[in-house]
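Take a look at this one; I'll ask things after.
For this view, one protein chain was removed and the others were kept in their places.
Take a look at chain A:
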Amino acid sequence: MDSFYNILNPEQSALAHANNFDFDHPSAFDYDTLFECLTNLKKGKSVEIPIYNFNTHSREQRTKTVYGANVIIFEGIFALHEKKIMDLMDLKIFVDTDADIRLARRLKRDIAERSRDLDGVLQQYMRFVKPSFDDYVQPTVKNADVIIPRGLENAVAIDLITKHIQKQLQDRPLKHRWDLAKIDCSGDLPPNVIVLKETNQIKGMHTILRDVETSRDDFIFYAERLSTLIIEKALSELPHDNITVTTPVGHDYQGKKFQETICGVSILRAGSTMETGLMRVCLDDATVGTGAASLMAVRVLRDHDVPEENIIFLTFLAASAGLHVLSHAFPKIKIITSMVDPVLNTETLWIEPGIGNFGDRYYGTEEDE
């Protein structure tokens, strides 16, 4: 929540530098930006979180990119203050810590990390922080679902909360996976999805791969054949330059040449089944069901400064829902799949009719029945 302090006007800024601005008042926060960020995160979109500089008391130009996730943890002294913010929360926790410990931590933090002196910190504490806690923070305890005394020491409470969250994730998988239900999955596929032309060979290979009776030997063979076609399709989506070459019979040929270098990244484990057929490509995962793993992988690439439009995502089989989720979050990536299945089972999160667990079938690690 500290990222969402309001932008100060020059007058307020002068007060802040003199340790005379009340940062511990609920009005010091930008709830609109906060609401927007949290809402988008819940939808699985990426958001730009402001960076607040506590030395200059101002918002920096740069921002931090944060991506939606299954579990979003939001913390801050006024986390339980504003109703519209609280309405976004599934679990509200108040961590209660002894007042002496709070002051000791504050002294340590503000002097070491925020360039304040002892007098300044104490003055601010007596004048703003303590009254504000008594007036605004302490009362929000009534908004909490759970109160945790003794903070981090309270291993039992932390364990209970972890278990509760895990159970929620299992009980309501679809809802928690990027609020999938709210994304419109009907109608046409997103424009950034390319599906291979359904030829007899593609359909025939799918028939073999999807058949529960297919031996592992055959499964591997046809998975590799199919992956070659998917990769060839992906490569033809890359940008090319015109080039003229001379042939051995002395004639010019007006050809094309790759513009850039490429590299392949696979999502372990099922993704690496495609690498045998892959020369140099981008991101691959065997199947896209909910789109959750794919989203996370694209994020990792984005965190490594790969521009979104440079990412091509390859997959054998995708559920329509997952494709919508993925392109909803990253509209500029290209997605290549050999086939799209209509159904994503809301209980099991399996693609139907589907192909089973691709990685298990490829690597032969199915559980015995």
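The criterion applied here is as follows: a residue touches a chain if its C-beta (ideal position, glycine included) is under 8 Å from a C-beta of that chain, and two chains touch if they have at least 3 such contacts; residues count from 1.
By our rule, contacts and distances are computed from a predicted model.
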Missing subunit (named according to UniProt) among the choices "9569_t:CDS:1", "Exosome complex component RRP40", "uracil phosphoribosyltransferase" or "E2 ubiquitin-conjugating enzyme": "uracil phosphoribosyltransferase"
Hidden-chain contact residue, picked from the options A:Lys203, A:Arg216 or A:Lys332: A:Lys203
Touching the absent chain when the full complex is considered, from A:Pro50, A:Gly322 or A:Gly354: A:Gly354
Selected residue (touches chain absent from view) among A:Asn19, A:Asn70, A:Thr97 or A:Thr228: A:Thr228
Contact set of chain A toward the excluded chain (per top definition): 199-201, 203-204, 206-207, 210-213, 221, 225, 228-229, 232, 235-236, 238, 240, 243, 245-249, 251-253, 255-258, 343, 345, 348, 350-357, 361
